[in-house]
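One chain of protein is taken out of this complex; the other chains stay put.
Take a look at chain A:
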Amino acid sequence: MWRLTWAQMRRTGGRLVAVGIAIALGTGFITAAFLGSSTLEATALATARAGVGDPDLVVQTSMTADQVDELATLSGVAAVQPIGFVGREIGTGQGSEYLLLAPPATDDRLAPAALTSGETPDAPGEIAVPGTTAQRLGVQVGDTVQVVSQIWTADSDEPTREVSDAVVVGITADGSGLGFGLPLGLADPTDVAAWQAADGSTWSGATLVLADGADAAAVRDAVAGSVDPGATLQTGEEYARQVASSFTDGVDVFRSLVLAFAGVAMAVAGIVIANTFTVLVAQRTRTLALLRCVGATASQVRASVRLEALVLGVVASIAGVIGGIALGQVVLTILGRANAGVPLPAVVPVSVAAVVVPIVAGVLVTLLAAGGAARLATRVAPLAALRPVDLASGARRRSVRPAIGWTLVGLGVAGMAGALVVSAGGSFDLGLGLGVLGGIVSVVGLVVAAITYVPGLTRVLGRTAAAIAPARSRVPARLAAINAARNPGRTTSTATALLVGVALVVMMSTGAAMARSALDTELSEQFAVDVTVSGTALSQATIDAVRAVDGVASSVVMDGASAEVTTDDGTSTVTAYSASDIAALADVVATLPAWGRGVSMADGWVLAKDGPLTVNGLTTSGKLVEGLPSSTVLLDAETFAYASLTPDSRTVWLALTPGADPRAVANAVTDAVSDTTTGTAGATPVVAGGAVERAGYGQIVDTMLLVVVGLLAVAVIIALIGVANTLSLSVVERRRENALLRALGLTRRQLRATLAVEGVLLAGVGALVGIVLGVGYGWLGSMLLLGPTVGLGVGDLAVPWSTVLVIVAVAVVAGVLASVLPARGATRTSPVAALATE
């Protein structure tokens, strides 16, 4: 039987290769998911190890400097290094940066920060800074920097600023030392101790190195007796693993998510496999029947098909795993070259799971998907060998499946409707759970019942295409429409494979679009001012540059002063602005109400509702304006002066041109500010406002969407392979028909057009149904996820038109491309040659 199977596989090699690629894509995806997460874990562990060093013992508990010193006196302890750092602002003429500082390592095994130049600080007033920080601040070894301490005391709301000078004696390598990858500087132990005392902070533990020949257990007991009873004692390796796992909490979620998408890709591959095998068996009907005639048993025939699937599954899965590992290695090499700061492994850490899971999954999916075809093969009667081949078969409908499918759809829709009701009633988790369950059940139902609606839609779409086609192309269009609807089962599963991927992509895009529009609405309510630029030393040059930015429609400049305000709720410190140009202000702040004398405007933090508001002892009638920046009071210029306020800062408020991209404008404003400012510490103007927030959130949503769509694209690509496969099978089956048409005057171009239209119909139906479903599920998901928090209404459906257009374009182009190879074969065949073959 093996020889026979092998011979048959060779005859249909091309088709099996196409299916093999589908399987390999899916298994490669799974491998990549495993490799990605294990690389993250390896990187985290390497980072943790680099941060921990190689201590013999790690103590975790809150410790004072004295307690750390006490550990050093224990017998058998060679060196002790405290865990933790103090944070200080380091400033130069070029700016300032918040830097974590630790004392230098007392032992080479205790995570020393590697020095790239200079030396370790060993006297008070000496400091070593990380290379990137030095670059940003423009300092070199020998330069002096300011160290700013902000000391909070119990009797004051304001911190005291203490500035001291320090000499840079060394530059540390980025990502080395106890900082766990964060930029870490070193300072003299005496200075660090003083800063720690000033902050009132403690160390979070200590790492120890034992003396040569010391009894580890005895030292451990001694240490345990010396520190807090609740302290954790671990070996260095245990501690590194614990730190690493705290970094990688998110990795498991990431892996599950990617594996879920890989699962979708495998499911789609399964549909493509099932489809191809069914047709392969149909094509071999006569061969199989002849085998049965000469004595092959039904189980031998079934075993042959299964063997074929097994070989295909194993070969393709292994190819996929190798491809996944190669891809992972390429990505890792590129990342390793681009990013020096993170200790990436040089070779991808290939775990057993990364190899075994995808191969098992690939082989199982292939075997399961080919199972139907194997059963079909056993139903071939020996007599079929004697009958002429009837190509018009395959229109059988399994009557039970649609019924089950529609039942599932009904249950799922009921579940989703219930979810909406429950969610509106306030139980978020129950609603979401019910919605997800209903969604999955209904999708499964729709896939199972696809045979009841996909062929009909194909026919409608085909007729429309034929009706709008010009007279000369009408025959190709009509032939394509008829051909696409001729084998409902195959058309359905081909379109369904694409439908699933497209629906998921559109669902995610719809969700993202709705989330973004909900965020925009929410943020524009919270931020009535698009962009604010404020600072104590805001120069006229900066104001002019900011006003000249493309996309800025109007602006207003105001003086600001710190002021005490008293309302019914109490007293607070706010920034009061002198609105000298109320008309300009009204242009910028859309929500600004009419303004009378003796009226002050305040935001919701200052004022809960309209009412009296006393500024520096001057009582005004306060009005609440939604969306002003926090702790803002607006006074007309006269009142501002009357309240004896002295301006100490300037502010520009900007309104964007409607339709301007908030992200681009916010970035341009930030650039304009930094181009016109030679800032000293604390004096750099701050850019904020609704546009900036919107831009930031929008970018997060877009990035997440891009990642998810990228992952789902694999499923779509697999489905498109299915379209090409189905088309080439059609060409083989219709060899004689095509020959007859060519004899009767169908030109090569018309034949190509016929196949192209058929490809577009197959892909188009899948894409269209997928888009409709995706928009629906995306809308429902957003309602359940975001509805309760941001008050998303039923009518807030945001269709991601650009995505929809892209998908339709991809479907059309892919349909045409899928027909290119099959059409080449079909047009090369001479009409005579095809008519001659039986």
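What we mean here is this: a residue touches a chain if its C-beta (ideal position, glycine included) is under 8 Å from a C-beta of that chain, and two chains touch if they have at least 3 such contacts; residues count from 1.
Going forward, contacts and distances are computed from a predicted model.
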UniProt protein name of the chain not shown, from "Lipid II isoglutaminyl synthase (glutamine-hydrolyzing) subunit MurT", "Serine/threonine-protein kinase RsbT", "Anti-sigma factor antagonist" or "ABC transporter ATP-binding protein": "ABC transporter ATP-binding protein"
Residue of A:Arg11, A:Arg286 or A:Arg474 touching the missing chain in the full complex: A:Arg474
Residue of A:Ala353, A:Ala743 or A:Ala809 in touch with the missing chain, whole complex considered: A:Ala743
In chain A, positions touching the absent partner: 391-392, 470-475, 478, 482-483, 486, 736-737, 740-750, 830-832, 835
